[in-house]
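What you see is the complex with one protein chain gone and the rest in place.
Chains here go by letter, A, B and C, matching the order in which they are written, and residues are numbered from 1 within each.
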Amino acid sequence: MAELTYRDAVARGIAQEMARDEDVVFLGEDVAKAGGVFKATVGLLEQFGPLRVRDTPISEQAILGAAMGAAMTGLKPIAEIMFADFLAVCYDYIANEYPKSRYMSNGQVKCPLVVRVGSGGGARFGAQHSQSVENWCMQYPGIKVVAPSSPVDVIGLLAASVRDPDPVIFVEHKSLYPVKGEVPDGEIVDTLGTAKILRSGSDCTLIALGLMVPRALAAADKLQSEHGISCEVVDVRSLVPLDAQTILGSVARTHRAFTVEENPRVLGWGAEIVSVIADESFYDLDGPVVRITTPHIPLPASDVLEDLALPNVARITETVRRAMSN
Amino acid sequence: MAELTYRDAVARGIAQEMARDEDVVFLGEDVAKAGGVFKATVGLLEQFGPLRVRDTPISEQAILGAAMGAAMTGLKPIAEIMFADFLAVCYDYIANEYPKSRYMSNGQVKCPLVVRVGSGGGARFGAQHSQSVENWCMQYPGIKVVAPSSPVDVIGLLAASVRDPDPVIFVEHKSLYPVKGEVPDGEIVDTLGTAKILRSGSDCTLIALGLMVPRALAAADKLQSEHGISCEVVDVRSLVPLDAQTILGSVARTHRAFTVEENPRVLGWGAEIVSVIADESFYDLDGPVVRITTPHIPLPASDVLEDLALPNVARITETVRRAMSN
Amino acid sequence: MRVAFGRVAFGVPVVDSVAEADMAVKSSPKIVESVVPEDDIGEAKRLEIYRLQVLLRESEQRAYDLFLQNLVKGTSHLSLGQEAVAAGCAAAMRPGDLSFCTYRGHAHTLARGVPVEKVLGELMGRDIGLMRGKGGSMHLTSVEHGVMGSYAIIGSHLPIACGAAWRAQYKKQSDVTTCFFGDGTTNIGAFHEALNFAVIWKLPIVFVCENNLYMEYTPIADVTAVPSPAGDRAGAYGLPKIVIDGNDADSVYRTMTPAYDKARRGAGPSLIECLTYRYSGHSRADPAKYRPAGELDRWKQRDPVKLYRERLLGMGFPAGELDAIDAEARRIVDAATEACKASPPPPAEILLTDVYADGGCSWRN
Partner (left out) sequence: MRVAFGRVAFGVPVVDSVAEADMAVKSSPKIVESVVPEDDIGEAKRLEIYRLQVLLRESEQRAYDLFLQNLVKGTSHLSLGQEAVAAGCAAAMRPGDLSFCTYRGHAHTLARGVPVEKVLGELMGRDIGLMRGKGGSMHLTSVEHGVMGSYAIIGSHLPIACGAAWRAQYKKQSDVTTCFFGDGTTNIGAFHEALNFAVIWKLPIVFVCENNLYMEYTPIADVTAVPSPAGDRAGAYGLPKIVIDGNDADSVYRTMTPAYDKARRGAGPSLIECLTYRYSGHSRADPAKYRPAGELDRWKQRDPVKLYRERLLGMGFPAGELDAIDAEARRIVDAATEACKASPPPPAEILLTDVYADGGCSWRN
């Protein structure tokens, strides 16, 4: 057992998989010699050498394309797209290539790769370096989307993603990089498609992802202690595959649900979850599912404005309290 | 009054706006001399000349980027991205540039442009030339998304989009190009953000878009005549801005709702509408909102398979019938 | 006997074919020949190259006939007139080498040995098709033949092909990757990224640009800043400019062979521009009226199949042997056509298979 930051967990997760399997290779901008702009991949070059840990030019299409070609022919690449927002410059691979090659080829072509991205707000990086992209990637059949909220999940879910035979977008949250957590020694391998109930509760279910998980937990504390509202908190962890059963099971017990989403309002990942709940748990619900999201705006850079934009503990608490008192 | 195809309505809509305003210019691949690969822009080069109607190289980033720079500085460009799927190769403009420039610049930068795309399935073009992209574009605050289902709406909504001061993704459906409809003479200008109730009904509301509109209408006929179910059919027409009031108003009357979506299952545009209804019309609903979508698959090329994938009249009818008999 | 003509035949000076090309392609850029090695094509290879060209011609012609009969449902992009590139490249490849093609990929797919009925069957959306109708004409893929896919988004397969070559380099495997694309593709960003990437990583890949003078309907010269869309860009990646006569399969073969050798010995990628011409429109829907009068005819005078046949005859190959090859190709294509017509459409259950590696399309529990 050791305390590890989410940042260091990334490097440990990659190292665990590279040590296990020679076919795992890693590429991205400034990831090797410099150890990544978020310092999440420090030491990998030294440990695995320049043939397996490779710096690339600023050529995101080449990075994601090369990862695919390598995956098709026998490697298991991990590609880094530094800021998640940059997926937009290589989006063809996300929308058109990765998810469709297996299907179009009638199963001939495989695509076992992981794209790691630094996602999310809170660092005052402004509208083009702070976006949450889970909902972007979720729309394409054939791709998986994973977003860990703790160091141990980073390692376990990264390992599961690397070992998964499908393309996985692995969404790391930039604001979680410095956060510490307990991590067991030895190999850690988790399972995709499993949500985690991080806190049990009886009055309502808070469904959260990434940076919103610790905020939902903190709000749940406040709601319990200050308002006597008992919240169950579910960390979705993996949007595709989605552990709908854990979510629906929780809602069946609590009868009320809230999504806590960092993405802007419209067609966030919560919209799918609300739609599933509203369909399959219709008769379980005591009130509408409420989505707590960033407003329908690009993220501002100024610290005061950004703090207003993202769902925070106070807003989560207040929204839940109000809805529960109706 | 004249009969016009949806295809010819595109050219007429563009011509109407170009004739009205010299600042309207049009660019895209093979759009000028060849009149577009879908023949939707035939005659524009002859009418407006090579300075206003321009063929480009296969450089989608240059097309969308140039449209933006021109829009920022005084023109009102219409850019064509031939197949909607190709948005993925120039997605940076959709996700990061168009929607954010006004906000980031605190209102200094304007971006009045229209991106026309040929979207949707039914032509046996396969997984990379048949996608519905309305739900892709809907996620980015700052952008508008419009999708006409009839020739007259093509002209009116295209005119409204060209005159709109915000960037608009104008989603034309390839399978509707040959469809004819009555179109009044003279200038036609419609209003963005207005849904249309195309058929009144009392038992449930079918909420549809694009190619799914005629199918929903045909299903409504069958449901009425064969099963005595009275369906109201709403053509959403514009996802952003969304005419939520018309939709919620209809659901308040019928108490049941179905979305009819061409996109694959997960996080289709219907998920947002379901979430809005499930929140704001919670106490109006007699049963869950049901989404009728393409399964969570890429589109196959073979005609028999593609016909199985897309929601058709039989499937819409059967889904509604079953849900209504529960 | 024809061996006796060998020397003469081998001596067909490349400069002649270049001159011919220059005459035919009046407005086209000057062709710069790469170094031509001492001829080593050999009889068997020549017959193979001829056979391939004839088979491609017959197959594509048949695909066209099948459109007209409305048996091909979706779109389709033929390579009629461009056979020399596919045949010359395939003949220079080794088994295990990989091909990445475009939507205009029937010829490249067939040239690697994929059965004709699987290709025509895919065009027809039948169960017999290479991907049982799930991909369609633009996505022909046969991993067992090294055809790693046909790609329909312009440019996207260039980086993908780099990845396949990277794997070979990393795993010290000896295969070389060929990436085919058109002139129009040189103007999209992915082209640039892939070329730079391949060069700095010294990947075992050969980029083959088939310059057929048009993107879809727009002449490439109207939208390109340089006369040779690929050749004049080679310098931007530290590569030599190589522009060859793409209607002469020998010229293609002779250029590809050293390029493959270079890749295999770890000396990095090549970029080769082959000047050629497509006879039919861009795709099924296109009557190709945008072409100036006479252009098609001029190119047909340098038809690659005719040209190659005449060369073989001139070298002393007996006409009967070539006729037999022609007949065999026709027989194969006829049989394939019948097999396709007899094939049922794909069964409904495959609609939902192979989205994910578990075989299904389930995204939730």
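Methods note: contacts are C-beta pairs under 8 Å (C-beta built on N, C-alpha and C of every residue); 3 or more make two chains touch, one makes a residue touch a chain.
Values in this document were obtained by computation on a predicted structure and should not be read as measured data.
Considering A:D8, A:D23 or A:D85, the position touching the chain not shown turns out to be A:D85 (whole complex). For the chain missing from the display, the contacting residue among B:T5, B:T41 or B:N96 is B:N96, taking the whole complex into account.
Only one of C:V199, C:I242 or C:A263 touches the chain withheld from this view, namely C:V199. Take subunit B: the residues that touch the chain left off the picture are 25, 51-52, 54, 56-57, 59-75, 77, 92-93, 96-97, 99, 101-110, 112, 141-142, 144, 164-166, 193, 240-245, 276. Mapped onto subunit A, the footprint of the missing chain covers residues 29-30, 33-34, 37, 55-61, 85-86, 88-89, 123-129, 265-266, 295-298, 300-305, 308-309. Against the chain not displayed here, subunit C makes contact via residues 187-193, 195-196, 199-200, 222-226, 232-233, 235-239.
Just so it is clear, only the chains that are shown with their structure count from here on.
Of all the chains, the one whose CA centre sits at the greatest distance from that of subunit A is C. Distance between subunit A and subunit C, defined via averaged C-alpha coordinates, is recorded as 42 Å.
One finds 30 Å separating the Cα centroids of subunit A and subunit B. Annotation: 37 Å between the Cα-based centres of subunit B and subunit C.
Among the residues of subunit A, those in touch with two or more other chains are 92, 96, 99, 103-104, 141-142, 240. Within subunit C, the positions touching two or more other chains are listed as 132, 134-136, 139, 153, 155-156, 189-190, 350, 355, 361-363.
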